[in-house]
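A single protein chain has been omitted from the complex, and every remaining protein chain is retained in its original position.
Chain nomenclature is as follows: A and B, assigned in order of appearance, with residue numbering initiated at 1 for each chain independently.
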Amino acid sequence: MVKFEIHDLNIWFGSAHAIKQVNMEVQSNEILSVIGPSNSGKTTFLRALNRLNELNVNYKITGAVELEREDVRGIEIEELRRKVGMVFALPLPLPLSIFDNVAYGIRIHGEKGKEKIEEKVEETLKQAYLWEEVKDRLSESAFKLSGGQQQRLCIARTLAVGPEVILFDEPCSGLDPISTAKVEDAMVKLKEKFTIVLVTNNVKQAARVGDKTAFFLSGELVELNKTDRIFTAPKDKRTDGYIRGKFG
Amino acid sequence: MKNPYRTQKIAFFFLFLATLLIVIPVGLIVVVIIQKGFPAINWQFLSDIPRQGMRAGGIFPAIIGTIYLVTGAIIFALPIGLLAAIYLSEYSKDNLLTRLIKLAIVNLAGVPSVVYGLFGLALFVVFFKFGASIVSGSLTLGIMILPVIITTSREALESVPYSFREVSLSLGASKWQTIRHIVLPNAIPGILTGTILGLGRAAGETAPILFTVAAFYLPQLPHSIFDQAMALPYHLYVISTQVPNVDEKIRYGTAFVLLALVLFMNLVAIIIRYKFRKKKKW
Partner (left out) sequence: MRKLKEFVIEKLILICGLASIFFVALIFLFLLKEGLAVFKTVSPFNFLFGKSWYPISEPPQLGILPLILGSLLVTLGAAIISIPIGVGCAVYIAEIAPPRTKEALKAGIELLAAIPSVVLGFIGMVTLVPLVRSIFHLPTGLTALSGSIMLAFMAMPTIVSIAEDALYSVPKTYKEGALALGATHWQAIWRVMLPAASSGVLAAIMLGIGRVIGETMAVMMITGNAAVIPNSILAPVRTLTATIAAEMGEAVVGSEHYFALFAVGIVLFVISFAINVTADLFLHKRQ
């Protein structure tokens, strides 16, 4: 099923043309990896999906991003961001306890029942493979967790509001290999229920977890295909050069 | 050509001297007031009304008057100041309006205190017919401390990392929810610091209350907020310049109480700021 459809998308920040005429689709229940050198527009593309770019003052957009055939600009912004969750590049726990980090989003969306919240917190911490490690210290500050644990907490926090899509913005850039493997495991499990878009500057990570891979360069979508096709037989010379490490 | 190191030595000596010229008098002022004022302090001095034309008795009504005034000022200034700070930190864009607001704040901070007194007289006492009263004085002081509260609160709000806001918004929180649940709780120590500094400023000012509330000699407590009241700084002014033959002890004692009150508030503010810095989680 098609989750996102992107038509003629162009984005500017001031005079900088960050995304140039992008057309593509994102399928549900699979991981789309987005790769490319820095400043190629990957993160801007990702933030167009949950309209987080709009926090920037000089932001201008043309074309359309459609979530299940509905233009995202027509969806109420709080509802859109509930449906399209995001995990950021660095682990960014809120300055709250472990429990409250996950409960924050649930409460924001109007859930008041204490038991319901507790249930949901436990469920999502399990989904993020963190429950066993934190179940006895839920009231501690989230800053006491290790980097990898913090990032999984952030995943749980995103899951807790009941998203359909999860956007990962270089989620392992600050993590060691073992923590990275745990986060990747979680992602692969999560695609059974969610649509996942993963922006990464780690080409090998894209190869490991992505069902499809999109290659961005200078704001253009150069190539989008099944991951094994991209890595074995790229159609574009630039894609080939990038994944072989010739630039970027 | 002179030896540059000798020049440096001489220059640094003068800089050090300049610093001493500030620090030593400040120290002396505080020491003198403590030394001469502290012995005057006893329970009777703090709890009794002034007697014999303020040449004896205590300063209780002045203390109470100052507390009323400061409380009134903060009730007025804190909500407005805090919301204004939220506007500047969370909502304002980089445009002419914001520039004007910032300029207005700078100017409010720079208006001479006696001009606030005139303004309070014209607006609250005469125009709104509140008369010389605690309301008039509190409102005047409130407007005067507004810039302090806005500036410090805004700094506190802006020191909350931007990423927290992004995270909250990305979870589908509205802008106000984000401010209310994420930004404000983390800015509270800074806001508290600003509020206390504002309180200290309001407690020590004399000129704004001269014509809006201060009673020369009123040996009783105010009954309502539409009454006049005595106030510590004005009382000190009165017994130092307007009433002859007041015992030095009473003057120093009053100065001591006022200074202690103001410095205590500043100390509390500094401690809060210090503890907060140490405990900062990000």
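Everything below uses one rule, namely that a residue touches a chain if its C-beta (ideal position, glycine included) is under 8 Å from a C-beta of that chain, and two chains touch if they have at least 3 such contacts.
Not measured: the values here are computed from a predicted model.
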item	value
Missing chain: touched chains present in the view	B
Option from B:Gly72, B:Gly117 or B:Gly190 whose C-beta touches the chain left out	B:Gly117
Which of B:Ile29, B:Ala56 or B:Ile188 contacts the chain that the document leaves out	B:Ile29
Where the unshown chain meets chain B, residue by residue	4-5, 7-8, 11-12, 14-19, 21-23, 25-27, 29-30, 32-33, 79-84, 86-88, 90-92, 100-119, 121-123, 126-127, 143, 146-147, 150, 174-176, 200, 203-207, 210-211, 233-234, 236-237, 240-241, 248, 251, 255, 258-259, 262-263, 266, 270
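The criterion applied here is as follows: only the chains that are shown with their structure count from here on.
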item	value
Residues of chain B touching chain A in the complex	93-94, 163-164, 166-174, 177, 181-182, 186, 281-282
Residue ranges of chain A in contact with chain B within the complex	50, 52, 55, 57, 78-82, 85-86, 88, 90, 92, 94-95, 104-105, 108-109, 141, 143, 154, 157-158, 161
